[in-house]
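Of the protein chains in this complex, all but one are displayed in their positions.
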Amino acid sequence: MTAAAIELRNLNKSFGLAKIIQDVNLEIKKGERHAIIGPNGAGKSTLFNLITGKYAPTTGQVLLHGQDVSGKKPFEINRMGLSRSFQITNIFHRMTVFENVRCGLLWSMGYKYSFWTMVNRQKELTRRTDEILEQINLTKRRDMLAGALAYAEQRALEIGITIAGGADIIMLDEPCAGMSMSETDLIVDLIRKVTESKTLVVVEHDMGVIFDLADRISVLVYGEIIETDTPERVRASKAVQEAYLGTTLEEAS
Amino acid sequence: MKSLKKFALGMAVAGLSATAVAAENVKIAFIDPLSGAFAATGTNGLHQFRFAADELVNENGGVLDGQMFEMVAFDNKTSPKESLTQLQVAIDQGIRYVVQGNGSGVAHALTDAINKHNRRNPDDQLLFLNYSAVDPALTNEECNFWHFRFDAHADIKMDVLTDTIAENEDIEKVYIIGQDYSFGKAVASAAVRMLAEKRPDIEIVGNELHPIGSVQDFTPYARKIVSSGADAMITGNWGSDMLGIGKAAIENGFSGPVYTYYGAADGITAAFGETGVGSLKLVAEGGNNPPSKPEAQEYIRAFKDKYPDGNISQARITNVIQMLAMAIDEAGTATDVVKVAEALEGMEFTDSLWSDNPLVMRADDHQLIQEVHILGHVPVEAPFDFDNSGYGMQYENSVVAAGEDLPMSCEMDRP
Amino acid sequence: MSLFIVNILDGFVTGLLLFMLCSGLTLIFSMMGVLNFAHASFYMLGAYFAYQISMFTGFWVGLIVAPIIVGVMGALIERYGLRRVHQYGHVPELIFTFGLALLIEEFVQFFWGRQQVPYNPPAALDFTAFAIAGNTFPAYKVFMIFMAIGLFLVLLYILTKTRIGMTIQAALSYPETVQNLGHNVPMVFMGVFGVGTAMAGLAGVIAGPVMGTFPGMAFTLGAIVFVCIVVGGLGSLWGALVASLLIGWIQTFAASYNLRMEDLLIWLGFEKPMLIWESPWQDLWTLTLPQVGPILPYLLMVIVLVLRPQGLFGKRET
Partner (left out) sequence: MSTPSTNPLTAGTSRLIPLNHALPWIIAAVVLLLLPVIFESRGALTIMNQMAITIVFALAYNMLLGQGGMLSFGHAVYMGLGGFFSMHVLNWMSDDPWLPLPVLPIFGGFFGLLFAFLIGWFSTRRAGTTFAMISLGVGQLVASMSIIIVTFFGGEEGISGDRTEMLPFFGWDFGQQQEVYYLTSVWLLIAALGMYLYSRTPMGRLANAVRDNEERAEFLGYSQRNVRWISFCASGFFAGIAGALFAINFEILTGENLNLATSGQILLVTFLGGVGFFIGPIIGAIVFTLLQTVLSLHSEIWALYVGILFVATVMFFPFGLTGLLALHVLPWKLGKIGYLVKPYAKMAIPGLVFVLSSAAVLEILFHARHAGRGDNEMTIYWWLTFDSHSPLPMIIGLVLAGVSAYALVKLVPGLKAAWDEATKMGEAGK
């Protein structure tokens, strides 16, 4: 039996007196597409940040492939095969699209902190970068400054950077935030394509996207997970409906 | 109306006058600060040199067969690096004589660079006439054939200063304070050594160094000095550090004499004003305010006419100019500096302005041996005051041929 | 003991003076996110303007008029200089104020020359207030203490009792709220910059006569003011007050007590070399506390930043 991709054990996080995350336990299996939903202020982003190492837990543990990573730095967690995107677009504005993606590849291709190899001469690096650009449909924008891209393209780039390193756990924080319907469809397709056979954890407000994409859903309310189950059962759950602002999920979406 | 004419004229005769004179002149490079924190001192020095060259040499027909002295100013911003750059520019212009005075650090850099240059380029050698940098090392361990010093160095001044203290039976406790660098340390160790020799009964109640140029408030130092019960204090400070420590001490209750190396002119006399009377003392060569000789009074009047904001505060500048002119005449050449240097070595010179006693450029170490005085800060009438402040410095004590018998350690290589 | 008391008082004066600068700098930083490198230059301008005015009208007019002129200049510089650079981000803003500091120093030299100008305490305050064991305490320093405390009280009143003050206070703790002030934000920025620089100017007016009025006065003090607000914690007024007093006392006491490294080394069991001036360790053996006094604040700053980057009282990370 292999260890779960991500396992959270009695995870707690407080800021001062405010308890943001309380006793969260969760197991996400390898290859699973898992969504986290919850009303505003439920602590979804905090949970994300706890898993990816931006915050250290107050108590409890985060396990990645069975290894305890609590308190490790983001870059250390990334090196263990976890990569994330951001809710607010977080790219390298003053570098070209190509360079943005290439930055995502450098560590996984073993360049580390090299200052003796010329990046432009690395054929394999360039090939893989172009491949990813192709995947995210940004080949045409290859040499533009990332900051000059349209918003939807920046979101796509964000995902491209996230998956570039070949991490087997991908965490996306509201990948469709601020997008139009048609753009959302494109992004969802893209996500499905690039996370093939990988573990995916996604936070999203757009319920259509969630039910379309996820194998299982966790519902986070006031820092507690009140339900983790398949989309159908979550949709049916009384407890979830009550907690979720007293509305039905259809309405909420 | 007159100025309008001049203006128009200036616009019309584009620069004809500027180029005509140059060829025959003996050019002297003045490498000192003309911008930056010490620009005022540097500029005043330049004015004194220009005036001395015009008044004492050029008016009398110049040197040799009518060659004029021409001061060429180079701004070194008190930086050794800039000084060396400007030195190269000066050499390019065929200049053979360099005068400098502000900052022993710069003087060390220049004497070292000129020594190297003369060794590497025997065809265009030059002389360094140091008019104010007083680190004793320059004419001792680090002396060289190309360097001549016209000011009395720090040990000579301390010798005079300690003689004065030794004669004053009222002084039993002395406080020494200085800036934390080579010169401040040299002053302190000379003071301790010489006082121990001359008046073993005097107690050094304080001997300390403070960081140079970075103390904002000297009050705590003044408190220590007052609390120590000192009867006199000695300081080698200059610039704002001089002003700071002196004013703080007096204002916080110190009433004894404050013996200084640089406690006059360059704004310091003005800033002390009435406060300094009776306390502030200076050890220096050169003139009284007002000087006794009518020629000297006339000289100062003429200078103040031309530079109303300036001071004749460095009497040695006239010595540099006059002795150089004599040496060039004696050597019969202004271009072969070895000959000129040989003429300067051991030269005896009687100054027409400040002193009746002869000055001797000691051949062994190129240190000018001269009369050195202790002067006190007193009200003085214009135009013989400093900084147009109504105050100036007057002789209290004088030592002829000061420092003649001090030990020296110069081993000079001659070409 | 009496020396100790006098030192406490002297350090207090220095600390309060520092605080007059720090408080303005902190206000500006909290509201606008700008570390104003040129803050001490406004202090210098205050002293020079007051000197110029005092030549015609005496000290007291200068005391009032000079800070106003400085404040207006500050406001104009914010309006036509800083605001322009603001769009490029914080680092260019810092560089702008750095350039401004250079420029103001050049301008001061341009108009008033490079020497210290004879700017003196008014005759009315030119007497000894009291003396402790021979150490006199000038009346002017008592005046400085009252001025600084007075300014502090006014500031406290404005911040806690007026509407604009409370908004500013909110902005101190929650910088992101600045945008939602509900006021004319550019006007508030200009006002804060003007008031902050005017306070620096006032500090210059009253410090000029004792600390000396010369072109280097901004440079020597400016870096120390920076140290104070960084050590106290960027954006914290109380931190600035504590750090100012702390540094005022550190500097005073470091200059006052001749602790020698020699004594420490001997106490630790080392033997002093006979010919100290030939030992490679000469500089260590001869080190005294006053020698290192002025660098203690920097040492303090580096240590604080390494151990606690938000400063002693700061809540914000820079």
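Letters are used for the chains, namely A, B and C, taken in the order the chains are written, and counting of residues starts over at 1 for each.
Criterion: contacts are C-beta pairs under 8 Å (C-beta built on N, C-alpha and C of every residue); 3 or more make two chains touch, one makes a residue touch a chain.
Here the structure is a predicted model, which means the values were calculated and not measured.
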{"item": "Interface partners of the hidden chain - shown chains only, full complex considered", "value": "A, B, C"}
{"item": "Residue among A:S14, A:S108, A:T126 or A:T139 that touches the chain left out of view", "value": "A:S108"}
{"item": "Sole residue of B:N25, B:N168, B:S182 or B:N207 that reaches the chain not shown, by the stated touch rule", "value": "B:S182"}
{"item": "Contact set of subunit A toward the excluded chain (per top definition)", "value": "52, 54, 73-75, 78-79, 83-84, 86, 90-96, 99, 102-104, 106-108, 111-120, 144-145, 147, 161, 165"}
{"item": "Hidden partner chain, residues of subunit C it touches", "value": "35, 81, 84-85, 87-92, 94-96, 98-100, 102-103, 106-107, 109-111, 113, 223, 226-227, 230, 234, 280, 282-283, 287, 291-292, 294-295, 298-299, 301-302, 305-306, 309, 317-318"}
{"item": "Those residues of subunit B which, in the complete complex, touch the missing chain", "value": "2-4, 6-7, 9-11, 13-15, 18, 34-36, 39, 47, 74-75, 77, 79-81, 84-85, 88-89, 91-92, 103-105, 108-109, 112-113, 116, 120, 135, 180-183, 185, 211-212, 214, 305-310"}
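Assume only the chains that are shown with their structure count from here on.
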{"item": "Arrangement of touching chains [line / ring / star / complete / other]", "value": "other"}
{"item": "Centroid-based (C-alpha) most distant chain relative to subunit A", "value": "B"}
{"item": "For subunit A paired with subunit C, centre-to-centre distance based on mean C-alpha positions, whole Å", "value": "48"}
{"item": "Shared interface positions of subunit A, touching two or more other chains", "value": "none"}
{"item": "Shared-contact residues (touching 2 or more other chains) in subunit C", "value": "none"}
{"item": "Subunit B residues within the subunit C interface of the complex", "value": "36-40, 180, 206, 208-211, 213-217, 219-221, 223-224, 226-227, 240, 243-244, 251-253, 266-268, 270-271, 273, 389"}
{"item": "Contact footprint of subunit B on subunit C as seen in their complex", "value": "3, 6-7, 10, 14, 109, 113-118, 128, 131, 133-136, 138, 210-212, 214-217, 220-221, 224, 251-253, 255-256, 258, 288, 290-295"}
